[in-house]
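First comes the structure, then the notes that go with it.
Only one protein chain is missing from this complex, and each of the others stays in its spot.
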Amino acid sequence: MRWLRNIRARFQRLQDKTSAEERNHSNILKQSMTISERTQATNALHLSSDLSVNLTNIKEIVGGDFDIGFREFLLSRNRIQAAIVYLDSLVDGIAVDRILENLTADTFTVEREGGEIEPLDTAIQSILVPEKELSRVESFQDFWEGVSIGKTGLLVDGIQGAWVMDTMGWHFRSIEESSSEPVIRGPRDGFIENMIVNVSLVRRRIRSPHLRATSFTIGALTQTNVVVMYIQGLAKDELIQEVENRLRRIDIDGVLGTGYLEEYIEDTILTLFPLVINTQRPDRVASDLLEGRIAIFAENSPEVLIVPATLNAMLQAPDDYYERAAFGSFIRFIRSAAYIASIILPGTYIAIVNFHIELLPTALLLRISSSRQDLPFPVVFEILVMEFLFEILREAGVRLPRAIGSAVSIVGALILGDAAVNAGLVSPAVVIIVALTAISSFSAPAYSAAIAARLLRFIFAILGAIFGLFGIQFGVLLVLTHLAGSRSFGEPFLSPWAPLVVDELKDSAVRVPWWAMILRPGGRERKRQNIKQRTGPQSDEN
Amino acid sequence: MCECKRMLCGLTLCLVLVTFTTGCWNRREPENLAHALGIGFDICDQGYKAYLQLSDSLGEETGGNGPQQDNFTSSFWALSATGRTPYEAIFNTAPFLTKELSVAHVGIVVISEELAKKGISPVLDTLERERTLRTTTRLFILEGDMEKMTQAQIPLESVSSIGISRAIGTIERERSILPVKYATTIIDCLAQPGKEPLIPKITLIDESDIEESSEEPNPKPPLKISGGAVFKGDRLVGWMDERETRGWTFLTNMTRRAVMSVKLPKSPEDPEDAEEEYLTVVISQVETELKAKKDGNGSEFALKIFADGRIEDKTAPGDFLRDRDKVASMNRRTAAAIQNDITKALKKAQSLNADVFGLGWLLYRTQYKQWQQVEDRWDEIFPNVAVDMDVRVDIRRSGLVNRVGAVK
Partner (left out) sequence: MIGEGQIGGRQLLLILFIMRATIGIAFLPIVTVAGPMEDAWLAGFGAAIGSALIALVVGSLSSKFPTQTVVEFAQELLGTVFGKIVSLIFLWVFLFVAAVDVRMYGEVLVTAFLPETPLFFVIAVMVVVSSYAAYQGIEVMGRTADFIFPVFVLMILTTTVAAVPSINWGRLQPIAAKGIRPILRASITPTFIALQVMTLPVLLPRVSKPEKATAYAVWAVVLASFLLIPTSIVTIGVLGADLASRSVFPFFNLARAVRISEFLERLEALVVFPWGLGLFVAVSIYLYCGAKSLAQVLNIKDYRPLIPPMAVVWVAMSIQVSADMFELGRFFLPEVLGPFALTLIAVPHGLLWLAYGVRKLKKKGN
């Protein structure tokens, strides 16, 4: 190992040397450099006080001519050389023009009344005050970070560093209802690809000054902004630390969605169940923040990650909290049952029909066995093939343009299923079971939790075909142990059922009224509200 | 971690391969099974003869074009085989079957009179030992030919076994005839001291009747479920008719609803040769209290019955609303009718010396010391036991009208 380290160190030294040489020659990059060498070189680059050097450097690094704009001009009466740099594709042209107007206006001068000469940078600073966001940067890295999201950089001859002003003018989708998590009752806004808008959606819901948003930049090339949001004093400190550590550890070229992050920060990859919640709903994020969880936003991603995740949280939908408590509880019960059914139903059907026919009422058994008369395949094979077929249909439905997608599902589900039954290839009972399973799996509110069910279904079908109901039992035990052993950021995945936290059961399979949910499920401070609150006219009395 | 993964892969592969192998131990496709719905047992020279009634799934539905409702005829197949034990007899049908026999859905077991006289415990043993046969199977004793019975076609039913199973529900809810018991109950009855089983009887109606009626559009029912078979130990010793079994249900607190017609008293003004007039009372809410008398030496019992009645019809005029004495008289007469039934049943049981009421068991349960004294002599004591009866019936309502309509 040591020899490797030696070589690496020597290589490092060599690199440092060459890059230093290059800088001296103002020849920063070479044609032959690979991307990581380039990144390293540009990251080390500092803006000089010489405008022409700066401009040459920038032109050399950025290259190309399509959307990068350089405007060189003289700062009004003082005749100081200056330039602005921006990306045409990202800026708002009007804003850039306004800046130029300001800087080139006749009124701008460093001479104050009484012959006093103001330092140039203060003068520029003061004339740029009306700008939305103004910051001073020293390195090329920071400079480019601003320019690459639509800001405009101002370089002035004789001044070390540059100013970066907000002139963002690029386009994004307007806020609309999340298509993957619709609700009947409740707010309709959903996250979009613009992170600032996303953060604003949550900020509007929680106006406490203790709502913290810390940003990270992840992705060597994409330089994606990632924001970690939590309520200081409510989220556990260790949890915040852990999330930030895990995010900092990430070293990747690009982050194109929060899904990339998810795989880096999960506790283990050896699981089918998602250990991180993702959602497109700001109200969901807000409610989780209020329970001491942490949200992770990423630029260009309409999904926000929430940690720690529990299975319980994945089976909850925002509707549950907006509807009446009794109905919320009922619907949760249905949903949990449907989720379990979507995993074990096909396997159970195989087990009962192949092993435990005594469990069926006589008439039903005779129906099934007569409908299976002269069918070519065993039940297991039928179920597995039909399930595969269904998965193909579902995938086709997602991939195809929306208009055709629904046509495919109709053709697939109705025509294919009916034809298969009529041709005597599969039995109608199997079609019913597969359809029922599919519908059940759609009722899981978290799409990623439903994915686990889709995969486990096949395993359970096979187990059911070997041991009957006992195979299902063995499978349930395995999955249960696996889930009980899973943790999401230190939080047991099956909490509050295992380990059993009696008070948290109020918001699990049932949902008690808000005034009865006295404790938060997680977080540092458990007490959520005054205990004595009750609904009804006498609620003021104690 | 790596090892773990490899193990998982191996395990999954094994599981998948095992699934598709044909001989996957106990996996059975339902269409490859022949489902027996009812079994009959008889004796023959070889030992036991088993009659199976198999459901014919092809008859119920053909192809994939949905159920054919009109096809209700002959949706079962009856066959028989012999063997030295009941189990062997059942599974000796295998050579005749193309499918594997499944007895998981056998709802009724019928035992022939001859076999019952020889002893039913081998059959009961098969029932409780075999894993797929259910102990909730209902037992019947058949009076008549088993072959005819298994081939009998009950109107309104596709398979006679299913028909009989369905009838059981009706019997339990509606009538005061003998409740049909699980095999478990009878097995337990055999083991309990001082208690003998009484098993419901199926009577096959005379075969010549069936021959004729099968051609007619309205065929007569081929069999009837009523009465009981009295056992001493596991052997049949005699029969009880409908009224006797009704007495038995009254005494053992099994009555849910009994329909009794009571003769009306003749009034003095009636002519001598007037027709007998009747009143029909439906008895419900029966409460029976049977106790062994403390000082009775184990041979005296006290029976109290309280029951409610409701008048369902009446063939002679009369007004209960105004005449309270008449009500009291009706109550007394109904009570006497019940008492008659019980006495008849008791007489029959005593004449057969089979304690189907479990009087000895009652002693065993409530006066264990006393029972220890009479245990060995119970066969001598039972024919002479006395039961003091105190039956009270309250006819509380008269239906929707209170007197018989006037005929002008």
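By written order: A and B. Residues from 1 in each chain.
We adopt the following convention: a residue touches a chain if its C-beta (ideal position, glycine included) is under 8 Å from a C-beta of that chain, and two chains touch if they have at least 3 such contacts.
In this text, all values refer to a predicted model and were calculated from it rather than measured experimentally.
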Listed residues B:Gln192, B:Ser226, B:Ser261 or B:Ser329, member touching the removed chain: B:Gln192
Contacting the left-out chain in the complete assembly, out of B:Phe91, B:Phe306 or B:Trp361: B:Trp361
Full-complex contact with the absent chain, from A:Ile35, A:Ala105 or A:Leu477: A:Leu477
Per the touch definition above, residue among A:Gly63, A:Pro209, A:Pro376 or A:Pro499 touching the missing chain: A:Pro499
Positions on chain A where the hidden chain makes contact: 355-356, 358-359, 361, 467-470, 473-474, 477-478, 480-482, 484-485, 492, 494, 497-500
Residues of chain B in contact with the chain not shown: 25-26, 104, 128, 131, 134-136, 165, 169, 182, 184-185, 187-188, 191-192, 358, 361-362, 364-366, 368-369
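In the analysis below, only the chains that are shown with their structure count from here on.
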Distance from the mean Cα position of chain B to that of chain A, given in whole angstrom: 68
Residues on chain B engaged by chain A in the complex (per definition of touch): 1, 12, 15-16, 18-20, 24-31, 33, 35, 37, 55, 57-58, 60-61, 63-65, 102, 104-105, 107, 132, 134, 162, 165
Touching residues on chain A, where the partner in the complex is chain B: 270, 353-355, 357-358, 362-363, 365-375, 378-381, 421-424, 428, 459, 462-463, 465-466, 468
